[in-house]
Every structure is written in C-alpha cells, then in structure tokens.
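Of the protein chains in this complex, one is absent; all others appear in place.
Up next, subunit A:
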Amino acid sequence: MEDYKFLFKIVLVGNAGVGKTCLVRRFTQGLFPPGQGATIGVDFMIKTVEVEGEKIKLQIWDTAGQERFRSITQSYYRSAHALILVYDISCQPTFDCLPDWLREIQEYANSKVLKILVGNKTDRDDREIPTQIGEEFAKQHDMYFLETSAKEAENVERLFYEIAAELIGQARSKDGSSAAAAAAAQRQSEGSGSIGLGSFSAKAAQSNCCGGSSSSNTNPNTSQAG
C-alpha cells in the first residue's frame, strides 16, 4: 500500500498546441522539452505532493488536443476530480474555442468537478488575450483562473498545489460537516500566507494575484515543496 491519504485525478484539456503536455512535464519532471510532438490519445503521469501536511497522490491525465482524439479524451472527463482547461495567451483561436470545451465538459464531466482556466505561455511577447479577458471569462463560467508559463516554470507548481489544496478542502467537507468546519476555520486562521487557497478560493475575483509574475515566489509552501 502506498503512503498517501488522498488520490485525485486531474485531467488537462484544451486545443492542440496550447502546452498541456509541457505544463505536465514541467510539474512532474521539471523539464521543458522543446519541440514536443502532439500527444497521442492520453498520457498519464503521477506525482505525490504534500499539502497541509497530507501526502496527496495526483494522477494527471494529459489529453490530446486534436479533434480526432476527442472520443478518447471524452471518456476521461467523468472520473476527473479537477479539469484544467488550457488556452494559449498568444493565440486567439485557442481562446475562442473555450465555449466548445465548456460544452463538452458540461456534457461529460461530473457537475461538481473543479474547473480551472489556465492561460499558458506568459513568456511570449506576442500576447493576444489580455489577462483581464481571461479572468472575466473564468468568472462568468464559475472557474478558477491562472496564467502560467511552462517554459519559465511560472505558476506551474502553484497551479497544481492549489488544485490539491482545494480538492482536499472538498474531500474533507464531504467527510463530515464538522471536519469541514474545522478545516475552514484552520484555513481562516492560516490567512493569506497559507497555500494560496485564499486567493484561489476567491475564484477569479482577485485579479492581479493570478496574472502578476511576482506572485509566484511569494508562496513559501509551494516553493519549498518543489
């Protein structure tokens, strides 16, 4: 028996070439492989992280973005605890497709699934989608929002750690309301210095914390647990 308390399934979706595989590789292996080929079907990675003193196993399903793999990738939505919807901030079409993706999520995923909108490639100079547009979209559709750069390793750790923290919160509140209350109280007392759940829970409401490049290093837990 492996030593972990929670197991969460995270599925990454989004158009081809937005950097899903790079995000996963950066997080699980600390690499940024240039010239990454298109994913075939579904790839699978595991990483165990420690959040709030708990060992958590993250099963990360990295799906192919190309249309012809849709019927494979769709089958993974149902069992996901969290869905990361990725677009490329330097490519308007990948953003324009988001409603289609949401429709698909609506159709196949669990209604209570945690949804995170991620604008990737913040290292690029040719930004086409301003942070605020992404934020607004996320807010509209009840999603969390974060901008990342797999190349510069910016916000990547944070993305997954905050998902883990949020999912723990959900799991605990499911275990029993008293436990949830305790967890909530604990979170309250920890304040903003904690795992960043505070800023994350506020969904896209808190604008600058997600888009700014300076915020990635302010989180002690995230940087230490890497």
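Just so it is clear, contacts are C-beta pairs under 8 Å (C-beta built on N, C-alpha and C of every residue); 3 or more make two chains touch, one makes a residue touch a chain; residues count from 1.
By our rule, contacts and distances are computed from a predicted model.
Student: From the list "Conserved oligomeric Golgi complex subunit 4", "Vacuolar-sorting protein SNF8", "small monomeric GTPase" or "ESCRT-II complex subunit VPS25", give the UniProt name belonging to the chain omitted from this structure.
Tutor: "Conserved oligomeric Golgi complex subunit 4"
Student: Among A:Q36, A:Q59 or A:S173, exactly one should touch the missing chain; which is it?
Tutor: A:Q59
Student: Of the residues listed, A:Q29, A:T48 or A:S75, which one is in contact with the missing chain?
Tutor: A:S75
Student: Extract the touching residues of subunit A with respect to the undisplayed chain.
Tutor: 9, 37, 40-44, 46, 59, 61, 66, 68-72, 74-76, 78-79, 106-108, 111
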